[in-house]
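Omission of a single protein chain aside, the complex is shown with its protein chains in their original locations.
Up next is chain A:
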Amino acid sequence: MTTAPYNYSYIFKYIIIGDMGVGKSCLLHQFTEKKFMADCPHTIGVEFGTRIIEVSGQKVKLQIWDTAGQERFRAVTRSYYRGAAGALMVYDITRRSTYNHLSSWLTDARNLTNPNTVIILIGNKADLEAQRDVTYEEAKQFAEENGLLFLEASAKTGENVEDAFLEAAKKIYQNIQDGSLDLNAAESGVQHKPTAPQGGRLSSDAQPQKEGCSC
């Protein structure tokens, strides 16, 4: 039998940004470990996690940088935007101030990443409906006005966490396919790692693998 290719073809770099306490680290932990970190200390620094997902039949390795959200670290965390292919901009649906600060985070993201960076807006703590402070429609409109993907998610229940990372990856992959994302640019946040040529004859039934890189 033919075994699935084990190794990944691409590496996408992600950065998670947003106010302190919105659940950035919990989202990362839920995505990589499928567990909720109840007692999550404030991130003082930049955490790092990886996971391999499948996008349109391609194996993609996500390198995810989870940043400190405290205002005093704002200047330092700007270093990590460079080279991000995707940005998860997170707010807490139960705290309006975290939503109000999104414009500032978005400005940083736009200024510090390349134009093709896919930015997805994540409204976290969707499980706390009773304490909701920001409506879905309001955030949805903000996302549409700014050209962002948008999902509400819950790091606690795991709802939409997988989808959040996957949606951004699909968009990035689509940009690669239609050529708007230049793989050769050093700061595109994407590394192309072609699969080693398989031994033996190519089966006539197998679909030839589409090359993501034209060079």
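Methods note: a residue touches a chain if its C-beta (ideal position, glycine included) is under 8 Å from a C-beta of that chain, and two chains touch if they have at least 3 such contacts; residues count from 1.
The rule is short, and it goes like this: contacts and distances are computed from a predicted model.
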Among "phosphoinositide 5-phosphatase", "Mediator of RNA polymerase II transcription subunit 18", "Vacuolar protein sorting-associated protein 29" or "Eukaryotic translation initiation factor 3 subunit K", the UniProt name of the subunit that does not appear here: "phosphoinositide 5-phosphatase"
Option from A:Gly23, A:Gly83 or A:Gly123 whose C-beta touches the chain left out: A:Gly83
Option from A:Val46, A:Leu128 or A:Leu166 whose C-beta touches the chain left out: A:Val46
Residue touching the undisplayed chain, where the options are A:Glu33, A:Glu129 or A:Glu144: A:Glu33
Residues belonging to chain A that touch the chain removed from view: 1, 3-4, 6-7, 11, 32-33, 44-52, 68, 72-73, 75-76, 78-80, 82-83, 184, 186-187, 191-197, 199-202, 211, 213, 215
